[in-house]
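A protein chain is absent from this complex, but the other protein chains hold their places.
Moving on, here comes chain A:
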Amino acid sequence: MMITTAQVFTIISIICAPMVGIAALVLTLAALNLSLGIRRLYVQLLALIFDYATKIKRDKEISIDSNASSDEPPTPLPPSTAKNKLAPTLEKKNEDNPAEKTNSSIHSFDRRSQDPLFNSALLLLYNSSLRDIIDCTRQGLEAIVDDDVTKRFTSAEEMVVWNLLTRTQQQHEYFSMRVTLLWFLGFCVRYFILFPFRLFLFILGVLWMLGSAVFLQYFPAKDAKLRFGFYINIVLHRILSRVFSAIITIHNTEHRAKCGSICVANHTSPIDVIILSTDNSFSMIGQQQGGFFGMVQRTLSQTANHIWFERSEAKDRHMVAEKMREHIQAHNNLPILIFPEGTCINNTSVMMFKKGCFEITEATIYPVAIKYDNRFGDAFWNSSKHELFQYLILMMTSWAIVVDVYYLPPMTIEEGETSVDFARRVKAAIAKQGGFVDLEWDGGLKRALPKADYKAEEQRKFYEMLKTE
């Protein structure tokens, strides 16, 4: 039977109709900033499934462990008696020594030309230096086992509740048919249902962006253009956030960044920008790139004033600071969005803020803490492990991205405060709000060796301690 073109068209339109319908729905919701709450229900359902899977796993593990422990013989006694043998000898020596000591101290009093007060001070000094030596040793050993810095750059601890993604487990153990089945089901849902749908939304987002750029290019009035640009930008990002099934909860919206200020946030993933832009429009700042990304940059520049500078200018910190200052001082320019850590951190801590943007004293800084919930998808981008493209695919095949955004009250630099101190103050505020560990480590350590003066600083601290004792 020959299939006529009419029939082909009907088939295509039947397939496309739901797609188009959903697209229209998503666009409307994005434009009106409404949510049907479907994503939240979905996430709650997922949480229940994960708990069920983990319960199965735990039950299995308990049975395996109890088998193992019954095989082990009871702890043999000899080791502990050996320890006791040593202890008495140590104690005995201690008993003998006081007597010896008094003898030797009388003897050595002749040797000493200084006064006893000096010597007891010396002993105190020796003891505290010994404590330092012990601490140093222990810290060195801890670093060998697992140093703080690499801990922040690798994905956070294995989760207590497994979320049916093998990427979050170091070894996939086959322990139960039911759980493996669940995992397989989840795999199919994620890759064959969710992924195509998200890809479609992504294309929709890109089309929206291009369409709006063309639309705005022919728009006459400058002021209206900026206002339209603001709303178009937000709608675009709302569509994009649905691409990742992002469930965003924003706290303290009264502290949303205003025009002519700088917005500062901790950095975990390239998606941070999308998340923040669903609620507010920002001016981006960065190097002018070539290729596809360069085109994106030029398109974005249609909708708002962004700060793009040439590669040669990027090295000149003063020029960058100048451009930022100009931007802030024009009143209806959007707030500049900056991630002062300089690189992606795994959302358990906040690393040292680069002081660059804090040197602009006229600026009001609006800090923002972004906290991801890892249960439904780990948003951290480990750039040494995944390329950007690979990372985006991973994000689009995760369950969902659940994120809490906390707007913090604005801060300005105080009298006599250096930019480094100000940066530290802002960092502490963000760390406190997000429940992150506040680390002094430099994000640049991810790629480069630490500065030589840090070791000198450690030595200087020890010297100071010696001086004051």
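Heads up, the rule we're going with is that contacts are C-beta pairs under 8 Å (C-beta built on N, C-alpha and C of every residue); 3 or more make two chains touch, one makes a residue touch a chain; residues count from 1.
Rule of thumb we're sticking to: contacts and distances are computed from a predicted model.
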{"item": "Listed names \"Alpha-1,3-glucosyltransferase\", \"Presenilin\", \"Pyruvate dehydrogenase E1 component subunit beta\" or \"EF-hand domain-containing protein\", matching UniProt entry of the absent chain", "value": "\"EF-hand domain-containing protein\""}
{"item": "Of A:A6, A:L36 or A:I144, the residue in touch with the unshown chain", "value": "A:I144"}
{"item": "Touching residue (missing chain; options A:N127, A:Q217, A:Q289 or A:T418)", "value": "A:N127"}
{"item": "Contacts of chain A with the absent chain, listed as residue ranges", "value": "75, 79-80, 82-83, 86, 90, 93-94, 97, 100-101, 104, 107-108, 111-112, 114, 118-119, 122-123, 125-127, 129-150, 157, 165-171, 385, 445, 449-450, 454-456, 458-460, 462-463, 466"}
